[in-house]
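One chain of protein is taken out of this complex; the other chains stay put.
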Amino acid sequence: MTSTATGELADVLSRYEVVLGLEVHVELGTRTKMFCGCTTEFGAEPNTQICPVCLGLPGALPVVNAVGVESAIKIGLALGCDIAEWCRFARKNYFYPDMPKNFQTSQYDEPICFDGALDVEVDGRTVTIGIERAHMEEDTGKSTHVGGATGRIHGATHSLVDFNRAGIPLVEIVTKPIVGTGADAPAVARAYVAAIRDIVRALGVSDARMDQGSVRADVNVSLMPVGATEFGTRTETKNVNSLRSVERTVRYEMLRQAAIIDDGGVIVQETRHFNEATGETVGGRVKETATDYRYFPEPDLVPVAPDPAWVEKLRAELPELPAARRARLRTEWGLSEPDMQAIDNAGAFELIEATVSAGTGAESARKWWLGELSRHANEAGVELAELAVTPAHVAELQSLVDGGRLNDKLARTVLSGVLAGEGTPTEVMTTRGVEVVSDTGALTAAVDEAIAANPDVAEKVRSGKVAAAGVLVGAVMKTTRGQADAKTVRELIISRLGAE
Amino acid sequence: MAAISREEVAHLARLARLAVTEDELDTFAGQLDQILHSVERVGEVAADDIPPTSHAVPLTNVMRPDEPRPGLSREAALAGAPAAEDHRFRVPRILSEEA
Partner (left out) sequence: MTDLTRRTAGELGAAIAAREVSSAEVTRAYLDRIGAVDDAVHAFLHVAGDAAVAQAGAVDARIAAGEKLGPLAGVPVAVKDIIATKGMPTTAASKILAGWLPPYDATVVRRLREAGLVVLGKTNMDEFAMGSSTEYSAYGPTYNPWDLTRIPGGSGGGSAAAIAAREAPLAIGTDTGGSIRQPGAVTGTVGAKPTYGGVSRYGLIAFSSSLDQAGPVTRTVLDAALLHEVIGGHDAADSTSIDAPVPAVVEAARQGAAGDLTGLRVGVVREFAAAEGAEPGVVAAFDAAVATLTKLGAEVVEVSCPHFEYALSAYYLIAPSECSSNLARFDGVRYGLRAGDDGTRALEEVMSLTREAGFGPEVKRRIMLGTYALSAGYYDAFYGQAQKVRTLVTRDFTSAFEQVDVLAAPTTPFVAFPLGSRTADPVAMYLADLYTIPSNLYGGPAISVPCGLSEGLPVGLQIMAPTMADGRMYRVAAALESTQEPRLADQTPEVTA
């Protein structure tokens, strides 16, 4: 399936250039909402984290959360943006039932951060993504659609609205048009969103949980004929909430749009939604009225003019950012750039870092996460981080190997037990009884048995063809059901046959 | 310059979510046209170099600390709701995913 898509994609790219635009919404991890003192805990009972302000009651007024502003500035600084000396909030006017005031308090032509750039690595290639702006705004409430078959709007009889999320601070990061990525476009989009996620997590301004919607992307895709300078009509796929979905959305839209244009059709500028189950994007209802948000400066809030000294202090206090950390750790770990890329691609960077921190050598940590564990993740169709194994487990496993208590094969067996939720590696090893046989008396008996059973081979080894010992090792491993250390067995065979 | 048509009034009514009647469309078209004609003289005086004023008082950086404050009880919040169900505000089926 993937290879077919790649083939199709290559065909599309022979005729069209793709232009991407990404709008990433980051829900900040402030204790309270952007404009009121309501708490922001995820998963609270519906409508228990609301007040007159975030419920949009008549007469209620907003007051800006200082930490919300600070977080936005930190994000801007990390993305190399200029920080506005003076900026304002604006009202974005449109009606929607989960938006209490029927306008969103946002920023329009005066964002707090603007004009930055972010480098992302894709297959060894560095792509610089221009950042148009990062601005502050508030989240909406959440609607649950009732009565339909699928919980979606279509077919529902009515909807229920919970305003707990309404007013939670968001920073929206908007890229400049991303051109020239070609076949890498899906991967670039994914890498960019991953980089934003990692940066905001490193900054400590968001928990960056894509599965909980605290980082979500609006993905804009358009095609233009190769060599054209004017961008084609774009579609915007809203609220894509996993890295994999970002990648699939770009790929799907490229193929879909190309097919339409090839057939002489035109792309409709519209918002679309990505369906995780089908891997397709779906268009929304065509609106009878063109969108006109009637932005104007929010009269209930006064301008924000960050003190340059404050901005400089925040700049000085920025933590080490993911790109710098990657460069440092690559050196510390002594890994090759291809190895690092493989780690990036697998999303294993932090897992490996944590595993190394827990005492494992970088190469061993890399092997586990990119080998056996990646295979499990692929089979299960999940991200590495979603597996039921922690860096601490991997470190423990490796130390059992290093201590001679597990060999590679046994370690894999133990790992599958850990993945199955049977406990820590040591617990699994004990309960499954798979520890390496280290009792030399028992091993010697097994070796002698193997020699007796394979006189021809034994003779070859005696005569100096040490390589032939492998057959005997295999025989011993078989009789001990793999619970022996192959190296020890080999040494024992050679010494019994006096081959040295 | 103003001259606002009946169709424009209908468009404004849709944007503003007002289900105006046919009679109102006629009345409002005439009245809005008259009002716009009388206010369009704002264009006569303000030169390009005049900055706009959005706020009466020139304050900046009014912010609050990130400290939780008690809000409304769920009962109080839902008390005024035209319809509620399962501790949420109940609304009729929604046509579009986005506004």
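For clarity, chains are labelled A and B in written order, and residue numbers in each chain start from 1.
Rule of thumb we're sticking to: contacts are C-beta pairs under 8 Å (C-beta built on N, C-alpha and C of every residue); 3 or more make two chains touch, one makes a residue touch a chain.
These figures come from a predicted structure and were not determined experimentally.
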| task | Write down which of A:Q49, A:N93 or A:N407 is the residue touching the left-out chain. | result | A:N93
| message | Which parts of chain A face the unshown chain closely enough to count as touching? | response | 52, 55-64, 91, 93, 95, 97, 100-103, 159, 161, 163, 292, 294-296, 299-302
| On chain B, residues whose C-beta touches the chain left out of the figure | 1, 4, 8-9, 12-21, 24, 27-28, 31-32, 34-36, 38-47, 50-57, 59, 62, 64, 72, 76-77, 79-83, 89, 91-96
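Simple rule for what comes next: only the chains that are shown with their structure count from here on.
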| note | Cα centroid separation, chain A vs chain B, in Å, comes to 39
| query | Okay, in this complex, where on chain A does chain B touch? | reply | 30-32, 36-39, 45-52, 54-55, 63-69, 86, 88, 94-97, 99, 143-147, 153, 156-163, 238, 271, 273, 284-285, 287-289, 291-292, 294, 296-297, 299, 301-307
| note | Interface with chain A, chain B side, in the complex: residues 11, 14-15, 17, 54-55, 57, 59-72, 74, 77-78, 85-99
